[in-house]
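All protein chains but one are shown in place.
Naming follows writing order (A, B and C), and every chain is counted from residue 1.
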Amino acid sequence: MLIVMEALADDEQIERVCAEVAELGYTAHPMPGPTRTAIGITGNRGPILEAARIERLPGVHALIRVTAPYKLVSREFHEANSHIAVQDVTFGGTDIVVIAGPCTVESREQLLTVAQAVKAAGATMLRGGAYKPRTSPYAFQGLGEEGLRLLAEVRAITGLPIVTEAIDTETLPLVTEYADMIQIGARNMQNYALLKAAGRSQRPVLLKRGFAATVKDLLLAAEYVLNEGNSNVVLCERGIRSFDDTARFTLDLGAIPAIKELSHLPVIVDPSHAAGDWERVLPMARAAVAAGADGMIVEVHPNPAFALCDGQQSLVPERFATMMTQVAQVAAAVGRPVAGSHPSDIQK
Amino acid sequence: MLIVMEALADDEQIERVCAEVAELGYTAHPMPGPTRTAIGITGNRGPILEAARIERLPGVHALIRVTAPYKLVSREFHEANSHIAVQDVTFGGTDIVVIAGPCTVESREQLLTVAQAVKAAGATMLRGGAYKPRTSPYAFQGLGEEGLRLLAEVRAITGLPIVTEAIDTETLPLVTEYADMIQIGARNMQNYALLKAAGRSQRPVLLKRGFAATVKDLLLAAEYVLNEGNSNVVLCERGIRSFDDTARFTLDLGAIPAIKELSHLPVIVDPSHAAGDWERVLPMARAAVAAGADGMIVEVHPNPAFALCDGQQSLVPERFATMMTQVAQVAAAVGRPVAGSHPSDIQK
Amino acid sequence: MLIVMEALADDEQIERVCAEVAELGYTAHPMPGPTRTAIGITGNRGPILEAARIERLPGVHALIRVTAPYKLVSREFHEANSHIAVQDVTFGGTDIVVIAGPCTVESREQLLTVAQAVKAAGATMLRGGAYKPRTSPYAFQGLGEEGLRLLAEVRAITGLPIVTEAIDTETLPLVTEYADMIQIGARNMQNYALLKAAGRSQRPVLLKRGFAATVKDLLLAAEYVLNEGNSNVVLCERGIRSFDDTARFTLDLGAIPAIKELSHLPVIVDPSHAAGDWERVLPMARAAVAAGADGMIVEVHPNPAFALCDGQQSLVPERFATMMTQVAQVAAAVGRPVAGSHPSDIQK
Partner (left out) sequence: MLIVMEALADDEQIERVCAEVAELGYTAHPMPGPTRTAIGITGNRGPILEAARIERLPGVHALIRVTAPYKLVSREFHEANSHIAVQDVTFGGTDIVVIAGPCTVESREQLLTVAQAVKAAGATMLRGGAYKPRTSPYAFQGLGEEGLRLLAEVRAITGLPIVTEAIDTETLPLVTEYADMIQIGARNMQNYALLKAAGRSQRPVLLKRGFAATVKDLLLAAEYVLNEGNSNVVLCERGIRSFDDTARFTLDLGAIPAIKELSHLPVIVDPSHAAGDWERVLPMARAAVAAGADGMIVEVHPNPAFALCDGQQSLVPERFATMMTQVAQVAAAVGRPVAGSHPSDIQK
């Protein structure tokens, strides 16, 4: 940690700060500069919890922390990419994983139709919401356990592993029972009770970035899960809020290389929620792969005009198949095949 | 709802949209304009849930919704200010309510010292966290039930009603048992399970705005609570995230008159979290009252340098007393006494 | 335009609004709804300038404009992509155009070295700042006309057309004299005097998005240039400000498909300024092409550690060559060759 003194701090104030640092058991290194003195601290084994004792001393301008507040997710202590397996699907390896399915499970027929279509087009995992967090209490909230049962049934038919969202600790056990991977949604990214419970469940977790979360916040949220002993976490960029309302959210693809630098965890992209409009899903899916994402999660609906949720951003199966072709071409261009695809699939 | 057609939409496309509107049981009102046609819809009794059926028709540029998505919290159907009582404290009336106390309950002595000091200075409610949502899993997470017990004990001694945060549905029953008012924090503003459970509890709720929530999102979150039958909700502005990192959060005091226009619920301000620095708490507390807030919630600690949480933004009791004097003067200037104060208190 | 009345507006208020609309020479179409009345306006030939006369009438809740405020840049009245020629380089066609060069012209040797290196790697235009807008008055402000002369000299040697920034109307004539394309930077995107002067110059303009400008603001800024008779405008996404400081700016690649929908103008991407770090330039350059950008502008420096400006985000020539290979592969994957490249260049 570095203590920055005010420009006009006098010797007595500097000495008092050094004395306080010594009293806390650390070593102070005063460095006089042209306009002010800075004081380095060494000797601490972790974050300095008593920072406020220093920060409020007279003459102290600011404290600057040098150590990142997360550890288990950091690439600094775990250089190699983590590989997270969900059944026979692996995130974080060379392959690009495509998860697809409806926003919400509406019926057996709807889910099965979509699942078979996305499988045919090359998806290797199925998504579908049984519990939906909705901004308005009057919007459709999902089928609940019936939705989970339908997911399991369609998995049995198609062989696609399933990911579905747990929206609270009450329903988490049920979701854990049915799902191959637990999704924690953007609104719950800082729901610590849920993060901890997911961390104890040992089921792989798909953790979506909150729409006002910094990359650091996202890594700290993942740290909660790993800290409970579950290191099977896949991160997901899905768009942040900005001043521009041209799109529903601003997809922050710059977060992909940033996360890759800072962490060993895999990171995928949700191009559907950010776009908010199906016509923009394809370019953003291609861009995600080009930016280095390990996969994506995409909404597909057989008849989006009648979808109970997010119809505007869902692709019809034909459009999804076009997307898969394009994604496979970009993936090939960056030297990463789409999981489950055969080289001969990649053609114009 | 208004359907905006593309500039180049042809008659056939316009007719098809009108036909779809009719099939949904509503009436279409095409309005040709210089560059494009707009189509008004009437005959709906609430939000048009089938919007996606229209939005995806060829030639449709955009849909514009006219009706606000919240109802119970809206001033349009409830013109008078709501008065929310917490024991003998009333939010939303003429009086400005000041809630004060430590960020976190640390010990009996700490809590009692602060409670007696803030009471002496004029606060009429006590705050203190027993469960703390922390961005880092390694930060102090609160005393739990022991903290609740200490709050109840200090309430018995001082007579101050208490507000404390419930961070998940598991601990909500316990919080409800001890607290006079349940706080739902910024990170949980869209934790719908928690909002619904709080809605069923009948205990007054202090709902803090998420740091990436629009005013509309906040009102929709409150709608969740009211929709379960609990109309005792007080809103709290506590700062939003913006591109500027000069302060910890950007306190959005413009939200106060905006909420007052849109809703009948009381709204208070938390100047401590936004400022992130005790020196800026006083000006923001004064400004909150001047902007029309119904009260405030402020962090006070007897020895902030040793606080286990948020020491940098906590006021010492003497400073809090100064704040109360200033707040009372501004409150008098806007014709609203501070709750519990006597006119003779307001002097230079 | 649509007038939304308050829920409790009475018949008299509605009639008064309709009378005002009629007095302005337009036709009012009242549409009663379940909670409120909306009133459509037709008969206007452009934006309704007298909107405030309606907006302030009693009972009016809000006005909603249906027509986009820009016209010349809009795709609605100009369906085909515009092709903008700068010497023998064309923006907006099938080819991806890569502009490269140093942030700032520092010396003849530096500029020539970079120009020859980027040409060898496949760039077809040269960038380099002679006038630099700097946030701090103490930062290096550019070589001025000497820089322009060096650019012209290096153009003569290499054959690469040049783009350089005009930072004010005083220096614009000089920039116009030397440059093949005038860059208007992010900080000047709403410098209307400069936009108009560039509009009168007939020289192609590279207009960068302001870091707090919405897509609509960018299109309106371009409208200023076109409105003066210069339709040779290329737009450039270069990152916006958001709450996250992980990168220098948040590159908004979602703006690419959005601009393509709304406008016929070409749009390129600046991956260097947003990344703020050379390691992240490559993934963002690839992603830009995958998202549908018509080209990019990239900073290259022979010895970035000694660059007078933005060294941290500049690529060394070898790294730039790697970038070109990767960009060419992604470009091929989306069916768009890099301008000037030969098919045989695209290999692993």
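The criterion applied here is as follows: a residue touches a chain if its C-beta (ideal position, glycine included) is under 8 Å from a C-beta of that chain, and two chains touch if they have at least 3 such contacts.
Being a predicted model, the structure only gives us computed values, none of them experimental.
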Which residue of B:Gly43, B:Pro69 or B:Gly292 touches the chain not shown here: B:Gly292
Per the touch definition above, residue among C:Tyr70, C:Phe91 or C:Tyr178 touching the missing chain: C:Tyr70
Contact footprint on chain A, counting only the chain that is left out: 2, 4, 6-8, 29, 31-36, 38, 40-42, 44-46, 64, 66-67, 76-77, 79, 212, 241-243, 245
For chain B, residues in touch with the removed chain: 212, 214-216, 239-247, 250-258, 261, 274-275, 279-280, 283-284, 286-292, 326, 329-330, 332-335, 348
Chain C residues touching the omitted chain (full complex): 46-47, 50-53, 55-57, 69-70, 133-138, 167-170, 187-188, 190-194, 210-212, 217, 220, 223-224, 227, 241, 304-307, 311-312
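Here is the rule we use: only the chains that are shown with their structure count from here on.
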Most widely separated chain from chain C, with each centre as the mean of CA atoms: B
Inter-centroid spacing, chain B versus chain A (mean Cα positions, whole Å): 27
Chain B-chain C separation of Cα centroids, rounded to whole Å: 38
Chain C residues counted as touching two or more neighbouring chains: 212, 241-243, 245
